[in-house]
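Every protein chain but one is kept in place in this view of the complex.
Chains here go by letter, A and B, matching the order in which they are written, and residues are numbered from 1 within each.
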Amino acid sequence: MSHLVLEGLGKSYGSAVAVEGLDLSVERGEFVSLLGPSGCGKTTTLQMIAGFVPVDRGRILLDGGDLVAVPPNKRGLGIVFQSYALFPHMTVAQNIAFGLEMRGIDKAERETRTLEAMALVGLKGFADRYPRRMSGGQQQRVALARALVIKPALLLLDEPLSNLDAKLREEMQSELRQIQRSIGTTTILVTHDQHEAMALSDRIVLMNQGRVEQIGAPDAVYGKPASAFVASFLGKTNVLRGTGDGSGAVSIGAFSLPIAGAGAGPVQLAVRPERLSLAAAGASGFEVRVTSRVFQGAHWLLTADSAAGPLILMRHNDGQPVPAEGETVTLSFAPSDAALLAPGDAR
Amino acid sequence: MNRALSQRATPYWLTGPALLVFLGLVVIPLAMTVLLSFYDWGQYKGIVPEFTLKNFHEIFTDSYFFEIFLRTFRIAVLVTLFCMLIGVPEAYILNRMSPAWRGICLLAIIGPLLVSVVARTLGWALLLGSTGLVNQGLMAAGLIRAPLEFMFTETGVVVALIHVLIPFMILAVWASLQRLDPQIENAALSLGAGRLTIWRRVILPQIVPGMLSGGIIVFALAASAFASPAIIGGRRLKVASTLAYDEFLNTLNWPLGAAVAVLLLAALVAITVGSNRLIERRYAQVFE
Partner (left out) sequence: MRKNSPLALCFHALFVIFMLAPLLIVCVVAFTPEGYLSLPTRGPSLRWFKAIFDYPEFIRAFRDSLWLAALSSTVAIMLAVPAALAIARHRFPGREALTTLFMSPLMVPHVVLGIAFLRFFTQIGLSGTFLGLVLSHIIVVLPFALRLVLAASYGIDQRIEHAAISLGAGHATVFRRVTLPLILPGVVSGWLLAAINSFDEVTMTVFIASPATVTLPVRMFLYIQDNIDPLIAAVSACLIALTAGLLIALDRLFGLDRLFVGTGKG
């Protein structure tokens, strides 16, 4: 039995469907991200788990018990909000102790646990500070401590890092990951930031227009996108047009390679820019004409035209010569680097 | 499902108590007043609950009532105009002051709003009376020989009402001035506009909505003002509200007084709602 199970979860606002047919099983101690563009239903899903949005269809099972009928203040989940939602009229210690107080825990234990939680998030000595006199990163830590101190069954994170600047965000990412590992709380993160999702999660749930597009480990989802949406949402990708011969091979011009499951006729392959390589002289490949070249420090970003459609590729800045604009080069890629996109999924 | 339903009922629970109080203490009394205005009355028989248009007929045909309503309207229009004429430049000046000075001046300008209107009008009675400071000053300066009549005149009522109501105009205009981009005058200057042109073409069009909404407030309050006209105007110079007061508490002809009140309310609602609509349509883009 999984720790958290979402079964056919659905929510509509009038005739607009926000979430539909969401199935997900999360294991104890797992870190799962709900990733997708704004309006994809990820926040609504989190709000349904938290209990702030009533569930229209489906069930939410926590250790086998249905949460749907449980009021939000009895669910015992820890939530970190995007705006942190700290109580502005309470000190850091009062903020963190609030949940313990609601549980009727006596003063002495409240104090020890509050101090423990503050130490866990690196806020020793901030007990009497008011939130408005703290930096964004510090407020973030208070919010995390407040959610964790009640030893929640689940930790729900709603875009927790989106208000921090880039450098602080990276720092907090690794710290968040480390804290989650050390206490082992099952965690659901909602984010629109693919890097954050990939850096933090054990598994990613990619959502679009209220539906799940793909569920899997970050590297698996990135390497083998199940749809054109996933391919284009996660990093940069090329969608190459080829022709299947019906016996498991796909050809792009003179370049032919085996792709499992490819049918006959036109097919689409997703290939990451960094997986396209310049073919050695005489090796098989397909020809492209470079249209532009942009230097980006660690690498060059090239755009090119080909018979398979426009594409982008990356060349590491490793001292080797880089094709110039207007030059024609031959490219190839390994069959294992190509993901076959479902037919009719072209966008 | 159950929770969704109870959530939908929440706002009604929350507004319920206030709604009940308002139904009981605003809607019912006002309805009863409207009803009362259609009742009959006689010196000896008192209020007779029989439907009649007698009261309204009397008000519309008797030139005495017509004159009072006309005077009320004239006073309200004059007060509104002067409040705009003085209040708009004052708000502009206030907006350009340093915050410290502005705070002090706001105390002086808004402060009187919190002082009882009776005390303020008493001040004007002391200033404007025939032995008041204004007359003494004017006579000492040799500008006039005999004291000017302010008490029991429309001029006196208008002056006192401007004093009472001008803070509302200043607040309304100031609110729209605060929404102005502080760089906008410099932008106009850089394009070669003179100060007057800036005022006419850049500032004024943006604060007109504030002026008009302030004007509606001032007009409505001036037309229904009671204490100032009663003290300055006395029994001789009646306006609609003092007329209603006399009918109720002196003549005791309640149905006629109620009819005066109903007419005053109807006229004010028509004028304020009408002009609000007009302004909103005309200046929709500024209000956005």
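What we mean here is this: a contact is a pair of C-beta atoms (placed from the backbone, for glycine too) under 8 Å apart; a residue touches a chain by one contact, two chains touch by 3 or more.
None of the values given here were measured: they were computed from a predicted structure.
J.: Indicate each shown chain that the hidden chain touches within the full complex.
T.: A, B
J.: Consider the whole complex, including the chain that is not shown, and state which of B:Met84, B:Leu161, B:Val208 or B:Leu268 touches that chain.
T.: Considering all chains, including the one not shown, the answer is B:Leu268.
J.: Can you say which of A:Leu9, A:Val26, A:Ala50 or A:Val92 touches the chain missing from this structure?
T.: Considering the complete complex, A:Ala50 is the one touching the chain left out.
J.: Could I get the residues of subunit B that touch the absent chain, sorted low to high?
T.: For subunit B, the residues touching the absent chain are 8, 10-15, 17-19, 21-22, 25-26, 28-30, 32-33, 36, 86, 89-90, 93-94, 96-98, 102-103, 105-127, 129, 131, 133, 163, 166, 171-172, 174-175, 178, 182, 185, 220, 223-227, 230-231, 240-241, 244-245, 248-249, 254, 257-258, 261-262, 264-265, 268-269, 272.
J.: Give me the subunit A residues in contact with the hidden chain, please.
T.: 50-52, 72-79, 81-83, 85-89, 98-99, 102-103, 143, 146-147, 150
Criterion: only the chains that are shown with their structure count from here on.
J.: Approximately how many whole Å separate the CA-defined centres of subunit A and subunit B?
T.: That gives a centre separation of 60 Å.
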